[in-house]
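With one protein chain withheld, the remaining protein chains of the complex are depicted in position.
Presenting subunit A:
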């Protein structure tokens, strides 16, 4: 198998594994479909926005949960945003933790919220690293003269 074909296969297999393992869902496909010649870096740009947003939200959540008197409405607002953004790009596992997180918020359950914060941090760092790997393979493929299979 030549270099380009090998990279293409690697890309296809890696992408498939991300879906199989539940890191990504159908929304990610929708996102890819918005990329075209007039918008060639759309996916990378949007995912970068997601990274920035998530890091900010994780900081805000940590701060909010460290307070002596926790403002659960604030925590809820951040979780709300996090769920919105993660579901919009198809980061399924992050989104699922946000759902649990919100329930604990509603119950004003501090233990539960802290646990979810750890979980969402973990899931976020996993999907971040997976997406970075995905983009790296795409870059290698393009550098080798190939194109991303649609």
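What we mean here is this: contacts are C-beta pairs under 8 Å (C-beta built on N, C-alpha and C of every residue); 3 or more make two chains touch, one makes a residue touch a chain; residues count from 1.
Convention: contacts and distances are computed from a predicted model.
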**Q.** Listed names "Geranylgeranyl transferase type-2 subunit beta", "Response regulatory domain-containing protein", "Translation initiation factor eIF2B subunit epsilon" or "Protein Iojap, chloroplastic", matching UniProt entry of the absent chain
**A.** "Response regulatory domain-containing protein"
**Q.** Hidden partner chain, touching residue among A:7, A:31 or A:113
**A.** A:31
Q. Which listed residue (A:61, A:89, A:113 or A:127) would be found touching the missing chain in the intact complex?
A. A:89
Q.
Touching residues of subunit A against the unshown chain: what are they?
A. 26-27, 29-31, 33-34, 36-39, 42, 46, 49-50, 53, 77, 80-81, 83-85, 87-89, 98-99, 102
